[in-house]
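Apart from one protein chain that is not included, each protein chain of the complex appears where it belongs.
Residue numbering begins at 1 within each chain, and the chains themselves are lettered A, B and C in the order written.
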Amino acid sequence: MPTEHTITLRVRYPEVDAMGFLHHSRFFQYFEMGRVELLRSHGVSYADLERQGILFVVVRVECRYKAPARYDEELTLLTRVVKQTHVRIDHTYELRRGSTLLAEGSTTIACVDREGNLRQIPDFSSSAPQ
Amino acid sequence: MPTEHTITLRVRYPEVDAMGFLHHSRFFQYFEMGRVELLRSHGVSYADLERQGILFVVVRVECRYKAPARYDEELTLLTRVVKQTHVRIDHTYELRRGSTLLAEGSTTIACVDREGNLRQIPDFSSSAPQ
Amino acid sequence: MPTEHTITLRVRYPEVDAMGFLHHSRFFQYFEMGRVELLRSHGVSYADLERQGILFVVVRVECRYKAPARYDEELTLLTRVVKQTHVRIDHTYELRRGSTLLAEGSTTIACVDREGNLRQIPDFSSSAPQ
Partner (left out) sequence: MPTEHTITLRVRYPEVDAMGFLHHSRFFQYFEMGRVELLRSHGVSYADLERQGILFVVVRVECRYKAPARYDEELTLLTRVVKQTHVRIDHTYELRRGSTLLAEGSTTIACVDREGNLRQIPDFSSSAPQ
């Protein structure tokens, strides 16, 4: 029952700033892609969940930046589930270029319905949680 | 019955690219702000329209770039309605830094309902159209 | 000597707007990725060109939107060189979901040095131009 997943991505031109570095805000967009692909690796589509009214909102994020990422570099992102309750999931993230650690992050997401009320995270069948 | 409007805006850090220039895709985000503020100058909130199921989708855009815009520069954007039918509006845009013309653009937007079907543009009371 | 190239990409969550559609400004970011990958398919890295002081700036863009793209959809983008002079290249783009055409675009880019002066496009060895 894997609760981690690695994706590869390439830094796009409009994602870097005037210093030529991936903007610090963009790392959280990559982390979100990591969560979505971890879920997909379990056969679950986040787009489908949304259509069913099962939404995840981000309640806390944190990131420590170790080294810059530049345009067109190919990076790997490891996403891990480190804690899960009935309504919340904690993930951690490691973004690397080759073996160089660029950033470490963590987030807490909560499951809500369309009205924004907390709701129980569905059992993703026999598969591991997001 | 004014059908043009000027706004002032400042280029944000993550909007410029590695060359230090406002990314060419961002100009269309500024043009959209110009349309929204032109509408607001007539007492109409686009956010309210959306809540009523009156949506505008972009069907065509065009832009010619004359000179770059850089981080933190203060720019003015002139937005004009140049043509309107029952379901479509054509706008033009001039983005300037002082008297220097940076870009000229044009767009066509169409009025649709939530299902994406064309619908008649509402009469914005006695005020001019978007 | 191929002068066209197709890439596959997936719509990311923060790229869609409140209507759930890929924002019209983002299409130009995809077109840019198409140009970069067309170049890479000829063994040329745009990041390397920039480091050598060979820059491409966008001088004109145009796009016609036919149908919306939504979060998480997998799209294909066909990028073509349709005209080239000593200093300018015209590209066209077709963005599709399966066989459905979502948008058709065209751009003109110009080759400049670090000071922004027009310069001749280098001969990309025996390979086709960007």
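Basically, contacts are C-beta pairs under 8 Å (C-beta built on N, C-alpha and C of every residue); 3 or more make two chains touch, one makes a residue touch a chain.
Note that the structure is predicted; figures quoted are calculated from it, not measured.
Q: Touching the missing chain, which residues of subunit C?
A: Those residues of subunit C that touch the unshown chain are 13-14, 16-18, 20, 23, 25-26, 71.
Q: Even though one chain is hidden, which residues of subunit A still touch it in the full complex?
A: 18-19, 21, 23-26, 28-29, 32, 50, 55, 57-65, 68, 116
Q: Which positions on subunit B touch the chain that was left off?
A: Residues 12-14, 29, 32-33, 36, 45-47, 50, 70-72 of subunit B touch the chain that is not shown.
Keep in mind that, in the parts below, only the chains that are shown with their structure count from here on.
Q: Approximately how many whole Å separate the CA-defined centres of subunit A and subunit B?
A: Averaging C-alpha atoms per chain gives centres 33 Å apart.
Q: If you average the Cα atoms of subunit A and of subunit C to get two centres, how far apart are those centres in Å?
A: 27
Q: Would you please write down the residue numbers of subunit C that are in contact with two or more other chains?
A: 29, 32, 50
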